[in-house]
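Not every chain of the complex is shown here; the ones you see sit where they belong.
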Amino acid sequence: MLEIAVPSDVAAELAAIGRFVAARGWVPATSGNFSRRIDEGHAAVTRSGVDKGNIRPQDVIAVPLSGPMPAGASAETPLHVARYRGDPGIGAIVHVHTVAATVLSRAGAAAGFLELEGFEMHKSLAGVTTHEGTLRLPIFANDQDTQGLAERIESALGAQEPVPGYLLAGHGLYAWGATMVDAQRHLEGLEFLLQCSLEERRRDR
Amino acid sequence: MLEIAVPSDVAAELAAIGRFVAARGWVPATSGNFSRRIDEGHAAVTRSGVDKGNIRPQDVIAVPLSGPMPAGASAETPLHVARYRGDPGIGAIVHVHTVAATVLSRAGAAAGFLELEGFEMHKSLAGVTTHEGTLRLPIFANDQDTQGLAERIESALGAQEPVPGYLLAGHGLYAWGATMVDAQRHLEGLEFLLQCSLEERRRDR
Amino acid sequence: MLEIAVPSDVAAELAAIGRFVAARGWVPATSGNFSRRIDEGHAAVTRSGVDKGNIRPQDVIAVPLSGPMPAGASAETPLHVARYRGDPGIGAIVHVHTVAATVLSRAGAAAGFLELEGFEMHKSLAGVTTHEGTLRLPIFANDQDTQGLAERIESALGAQEPVPGYLLAGHGLYAWGATMVDAQRHLEGLEFLLQCSLEERRRDR
């Protein structure tokens, strides 16, 4: 398979979301990664170990959605690729490490999900038009074998995605959308819901 | 009814309050909205779904205070319009989604109000000259029928407004004032009181 | 008594401390005030109601350390003046409204003080050279009669000041120093100690 270049507007979009989340402290210690679909067969993904608040063009790599990962790809690239393969409507994916996501993903790891009920912020998620009802955010066990982890996640998400994101236990939050604007809105909405849920659990325990 | 344009200074005021609250993380995921009275019959209101930290002139719409809502108006526009109709002294309204407002509005939904007692910050509210006494911040149940919700709110607020704001359960905080400067001061004062109250409830439970 | 003008470097110092504390959210809703001694008989004090993150020269007023307050002086000016009269070594005073100061001042109001023990941050206070020992931060009941309040405070502080600051219950934190640099360091040190103390009280209750 021929390698393709990362379009400059795609690299610029990844740099912009990086500045946004880094300013909020959501990608400490070079953690987190971001991606955007380039075309039917490729996605652009940030390399590991780079400062996510200052992503340069060389910090982004084009990866094929099928076939082996190129050298230099982040260890979490399979999680991104599997989502693009699993849902053709996804155009962008963001992954962050926040305190709320980390702590709640550990607290809910045994249950395998976190329930969020009755928040107006539900409406920040594409297709949700009311605060009524319950959202169920999946939580998956963390695994350094990200290829196997990606397969288990895609199998579990199945045909239905209750929310455009999931938690990895002790690890962080993934969120996606049709565009980077949608992915960022979903990220902000889910993180806000996590912060509220964490605060309520402090009070209710 | 003839449509009117939004004066450029009004749009600039809405953009400025948007930058202020966005910098504090109070309008995540494009949530929140802001408005200002234009004249006796109209108000300028932000459209829904726009980045509140970067409000452009085209993101603000002029709406009539009586008669049907124009196409493109935010679903929460009726809550703004009803306040301008209910109190001719109101010149500006701000609505935000903060963690403290969301969590406390849920905790106090059954009671229907939140009591705040003995804070010097009471004096940030127009007409309050002492820390002594108790403020009662109303909490209304959330409802996607914002027209019906607006009517219930105005009926409840009645002749007396104990504080220049209210909470919507699981949703957020509304605050208003004679000018945008007053509305912003009331917003900051109420949010500070909510943060203190939330912290005290952590300790007292 | 002849009125005197506020020297421009004094106004600039007050504007700078204002930007510093406003950026941290410590003066919400135009709360807080700052002052600096001008000469043996006068101090410059911020007017009330101004945006403390954007203090302009006209937002600062020169007040005499004896005699009646000029028109336009903040209601809390007597608390500043009394400190300058009570301790000739004081060159600058800062007053802020933080969540930690407000909540802890209410929790400790009956005791009349807050004890801080064993923190390295003790050493940020002038004259303290060890983390060993206990600091006792006084807490005074709030009072809208600031002239009477100032007299009670000065009488209580007496000859000995255990720390360069005090709390007003439900109101906020005052801190001072020989220079504005010292006053700011004391403010930062005390606020850090209050945040640690609040966190420990959450855990220990």
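By letter and in written order, the chains are A, B and C; residue numbering begins at 1 in each of them.
FYI, a residue touches a chain if its C-beta (ideal position, glycine included) is under 8 Å from a C-beta of that chain, and two chains touch if they have at least 3 such contacts.
Predicted model, so just to flag it, every value in this text is computed and none were measured.
Here 3 copies are displayed; the structure file describes the full homo-oligomeric complex as 4 copies.
The definition used in the following text is that only the chains that are shown with their structure count from here on.
Touch-path distance (fewest steps) from chain A to chain C is 2.
Taking shared numbers over all numbers used, the chain A to chain B interface scores under half, which places it in the different class.
Simply put, chain B must spin 90° to overlay its Cα atoms on chain C, rounded in steps of 5. Taking each chain's centre as the mean of its C-alpha atoms, chain A lies 45 Å from chain C.
Within chain C, contacts with two or more other chains are made by no residue at all. By the touch criterion given at the top, residues 24, 118-121, 124, 129-132, 185-186, 188-189, 191-192, 195-196, 199-200, 202-203 of chain B touch chain C in their complex. Of all residues in chain C, those touching chain B in their complex are 25, 28-31, 97, 99, 102-103, 106-107, 142, 144, 168, 170-172, 198, 201-202, 205.
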